[in-house]
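Below are the structure tokens for one structure; questions will follow.
Shown here: the complex without one of its protein chains, the others still in place.
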Amino acid sequence: MGQTLITGLATGGIYALLAVGIVLVFKGSRVLNFAQGEMGTFGLFIAFWLIERQNLPWIVGALGAIVVVAGIGFAFERIVVRNMGDAPRLSVAVATIGLLLLLFALELKIFGPSPQILPGPISGLGIKVAGFFVSPTQILALLTAIGLGIALATFLKRTDFGLGVLAASQDPGATRLVGVPLARVSAFTWALAGGVSAMAALLIEPTVGIFAAGFMTGLFVRGLAAALIGGLTSLPGAFVGGVVVGIVEAFIQQRYVQSTFPGIGSVAVMVVIVLVLLVRPQGLWGKAAV
Amino acid sequence: MSDYLLELRDVSTGFGANTVLHGCSYHVSKGEIAGVLGLNGAGKSVSLKVVAGLLPAWSGQVFFLGEDVTKMSVEERVARGMGHVPQGRQVFPDFTVEENLRLGAYTLRRRDKSRYKSVLDGLLERFPILAERRDQLAGTMSGGQQAMLAVARGLMSEPKLLVIDEPSAGLSPVAVQELFETLKVVHETGVTILLVEQNVTFSLKVADRVHIMQRGQIVYEGIVGNLDTDKVADYLGVGRLLSKSLKASAPEPVVTR
Amino acid sequence: MGRLLEIRGVFVVVLLAMFVGAACSGGPAPSAADPAESPGQIVDNGDSGKIGGGKLGKGKGKSSGKKGGGSGGTSSGGSSGGGGVPADATDGSTVSATGQKVSEKQQAERARRLAKGLPTVNMWPQSTAQMGFTDDAITLCGHAALTFAEAFDTRPEDINVYWSMVNDNGGVYGRDVHLTIEDDAYRPDNAVQAAERCKAKNPFMLIGGIGFDQIPAVRAWNEQEQNRLLYVHHIARQDLSKKYSFSFLPTVEQSGRLAARWILAKHKSDKIGVIWRQSEAWEPGHKTFLASMKSAGKGLVADLPVQKDQAVYTQQIAELKAQGAKTVFVWENGLAAIELIKQAKQQDYHPTWVVFPFQIMTDTLKEEMLNPPVEGIAMWPAYVPGATSGPFAPYAAEIARYEEAQRKYGRAQKGNDILWMTWLAMKQVHQWLLDCGPNCDRNRMVALLISGRHKAVAPNCPFNFKANQHVGGFLGNIFKATNVSGYGPGWVQTNTCVRI
Partner (left out) sequence: MTDITGWPYESGRGFNFRFTKRKLIALACIAASIAVPPLLFRSTPFLPSHIALNIAVGVSFILMALSLNVLLGYAGQISLGHGAFLGVGAFASGLLTSKPQLPVLVGLLVAAVVGALFALVLGVPALRLRGLYLAVTTIAFAFMMEESLFRWEPLTGGSAGLELPRPLAGTFAFSQHADYLAFLLVFLVGFWLFDQNITRTKIGRAFNAIRWDEKVAQGFGVPVASYKILAFVLSGALAAVAGALYGHLIGFINSESFAFKSQPNYSLLLVIIVVIGGLGSRSGVAVAALFYALLPRFLEFLQGWEMIVGAVALIDVMARHPGGIAGAVRQRAEKRGEKKARGDLSSTDDDELPKLPKLPRPAGLPERPEILTGSALLEVHDISVTFGGLKAVDEAALTVHQGQIVGLIGPNGAGKTTLFNAISGFVKPEGGSAKFLGRELMDLPPHARARLGIGRTFQQIGLTKDLSVNENFLLAQHVAADYPVPKGLLYTASAGGSERAMRKRATDAIEALGFEAFTDTPVRNLSHGQQRLVELGCVLVTAPELLLLDEPSAGMSPAAVENLGERLREIRDDLGRTVLLIEHHIPLVLDVCDYIYVLNFGKVLAHGTTEEIARQPEVIGAYFGEAVA
């Protein structure tokens, strides 16, 4: 029983990281970034190239991936999101689908379709934690998720620019009228979201082992569920949502591990999404944003 | 170049195929409270959006502090000293009063962080209701209190010009009265005010000069106190009923443009 | 009502036009000849004594005049028909399937002996029986998971190493053998489209690569009236209804039985669990495994279904650990096994895994494969690059010849188990082509196979099509992951050609 809870918490931490990326972009430019997952996979390929082909240490590969994907987020915002100005949000969402397909096609073209294996930051066997068993990478994932959350929360609340980012999500018009450069806020959130998605991918991959093009898109939907539970506009909500989704999925899968009906876990996650949308579209913390 | 604090010169703009402003021009001199009046849909608020930079002008120019700012971004105009009290107040509901004020001082804190404390305390003194509710979320405050907060937030960046858009909409008469006094006090401290207001009497009480807008153009401009009441009443579609009350407050007419 | 009729009328008219058009064109359709249903005789103009009745021209030169089309079959229209017997069919020398230099005359003699009394097969009409054969070339085409090339480290040019070697030594009865591989991306729907591309090349033989899901799809495709190629493929379901498909490897069902027999022999005392891919192509093996276990009175502590590319197995591992399974049979492909073992190690769970052994697993997991050593069941001999001593000694010569050919004709890298497996398969096909003679055609090839007269080329395990005319394999090898000196962890053969 406890083991399932631990596993749920660990994967939940990773879903939370994904959800934070989704919520950041939604707060920054009121757009649901469908490429959030695939940006992570692209980061994995960059890390793979740095670590395996140029055999640099893991940390250098990871940082390289985070910087490159943050750059992709920044560039996409600067080139596309900005000059779409106040075009309907769905057109911008479709543009992010374009980014998803572009990254997917680039991965296939540059790195080839075959699955790759990337070693985790700390290998070695699992450790006993209060009688239950967790792998080192899962612990690292959870710690990073929490650490990033705290760092982000303090930055947003303490600094002026951070306050500007939070204000942008409440009322973009008023934010500009107090002198906050909305363009820079939007660029910042997209770059940060890129970095966060690369970090999430780097932490998920070791637990899964093998990754290929499109690897993260499957997990994107779970990150989306987590963000929705939080209400798409609240960072703490995204965290709680991530953990909830992780634990629900773990318990359902554990309960039906013998059954031959496939994909019970993902069915549970989807039912959660639909229920949250029907009952409380603005999620547990957020305000009705759309 | 322009010798007014703020001047709109032959500005036309609109949305898609609809042109709203057709060569609209008006000006605000330093230390003055200028009111822009007009019926619904005359384009009053649109002109403020052009002043703020939220809406690009298709043609014509906007001058602020004598400089042509037509192409300048919203943020830069605020940095140069243009404070805003937006339509419908648009306070940040999930922020406390103090956080709203701190955000209002965004440009001030970038210019000179040390002045923030003194400006904040000064304003809290002048707006006691805000001082009491310093840590209350703006979203939970009443319409009148939010209006006060919006004005205070606009003042936090020590603006040279405060642009206020329909502050009285949706306020109870008592709140309107308080707002009137506040604006009078604010004006005394030397802040120039550009006011767009649908409530005619309120504007005439507050403003020094009045510009009347009709279908995207200024059709009448005059100093309060010597307005051609019949013409004003007619433009404002208020009809003869109200001309009586207008007469009381406007002695002699001024030739129109 | 006028308008209503009119609309419906238009629709009906169009449908009628379409069917009428179809009906009338269905009749004297110009090309799609319907092959005779029942297997008939080998088309050979009676005197089986003479090979193909064609005059055997002299001289080795490639350009020697084209002999008149042998009686083998009139070539109607381009390469789609068969070629005749090449002039220099039996006067040169070539390399035999076992690697010795041998004269074509001797091989032709042996083919003629084997041809006597072959059962009659008439699965292809005379006009297309020799498709893929021209005077100086034989075309073969295959489908395989090339997109997983990097993972399995195989490229089209590597797979062609065997035939480059044969063509360099005179080819088969003077004909060069050209093999092209179409990529099926390890997915059944792509495999059908790859087979479609192969069909456009009119190959003599369609060869199927690894893939429990891909092969059934192509077999079904191949039975359709306008396809019907001679399809030789890797492990697949029994499914004898597929008349045009042959495999000299055991079936999915037999592999399941072999695994059960091995586990009962070695791990009877342990608690046993099984993880199996939930798919129609994998289900038969799982069924026979369970049946064998049950017949031996051995219950399973865990029987867990998984999906293709499931990637996350935490719950299954937790269940196996909870049930205390000491030996786990992984009825899934190599990539899934890697993820499973990797994730199990992270959950501090170390049973004896029984898997399909691939070199990518030992190369990736390295030491994690060794304690306790992972066991594997394979239908091909073990291979570790460069290792020729110890258990590899019996077929060290073959390994050396393979690696030498890789260096000479391939991308000069050290080769891997997939290429080794392909090398052995091509070697077997070479033997068949030689045994089938210079005037071979598809009917004769099939007759040769189902007669059981051909010989299995070492180190492949022996096979025999006599049992059911379509599946020849009935033996398998048992591997164990061990540290091979000079290379590191690799698969080593502990038990050879174990009976199923």
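For this structure, a couple of remarks:
Just so it is clear, A, B and C label the chains in written order, and each chain counts residues from 1 on its own.
Methods note: contacts are C-beta pairs under 8 Å (C-beta built on N, C-alpha and C of every residue); 3 or more make two chains touch, one makes a residue touch a chain.
Please read these numbers as outputs of a predicted model, since none were measured by experiment.
In the entire assembly, the chain absent from the figure touches the shown chains A, B, C. Within the full complex, the residue among A:Leu5, A:Val67, A:Met84 or A:Ala183 touching the omitted chain is A:Met84. Set against the missing chain, the residues C:Thr120, C:Gln307 or C:Ser389 yield one that touches it, C:Gln307.
The residue touching the chain not shown here, chosen from C:Ala217, C:Ala260 or C:Ala405, is C:Ala217.
In the complete assembly, the contact with the undisplayed chain comes from A:Ile97, out of A:Val60, A:Ile97 or A:Ala151.
On the side of chain B, the interface with the absent chain consists of residues 16-18, 39-42, 166, 168-170, 172-173, 176-177, 180, 198-202, 205, 214-215, 234, 237-239, 241-242, 244-245, 248-249, using the contact rule stated above. Contact residues of chain A toward the unshown chain are 32, 79-80, 83-84, 87-95, 97-102, 104-106, 108-109, 214, 217-218, 221, 224-225, 228, 260-264, 266-267, 269-271, 273-274, 277-278, 281, 290. Where chain C meets the missing chain, the touching residues are 1-4, 6-7, 10-11, 13-15, 17-19, 21-23, 25-26, 29-32, 187-189, 192-193, 196, 200, 212-213, 216-217, 220-221, 224-226, 277-283, 307-308.
Operating definition for what follows: only the chains that are shown with their structure count from here on.
If you sketch which chains touch which, the chains link end to end in a single open path, with no loop closing it.
When each chain is reduced to the mean of its CA atoms, the one lying nearest the mean of all protein CA atoms is A.
We define each chain's centre as the mean of its Cα atoms; on that basis chain A and chain B are separated by 43 Å. Residue ranges of chain A in contact with chain C, taken from their complex: 3-4, 7, 11, 112-117, 125-126, 133, 135-138, 207-210, 250, 253-254, 257-260, 262-263, 265.
Chain A contributes residues 160, 163-164, 166-167, 170-171, 173-182, 287 to its touches with chain B in the complex.
Partner chain A is touched in their complex by these residues of chain B: 52, 54, 73-75, 78-79, 84, 86, 90-95, 99, 102-104, 106-107, 109-110, 153, 157.
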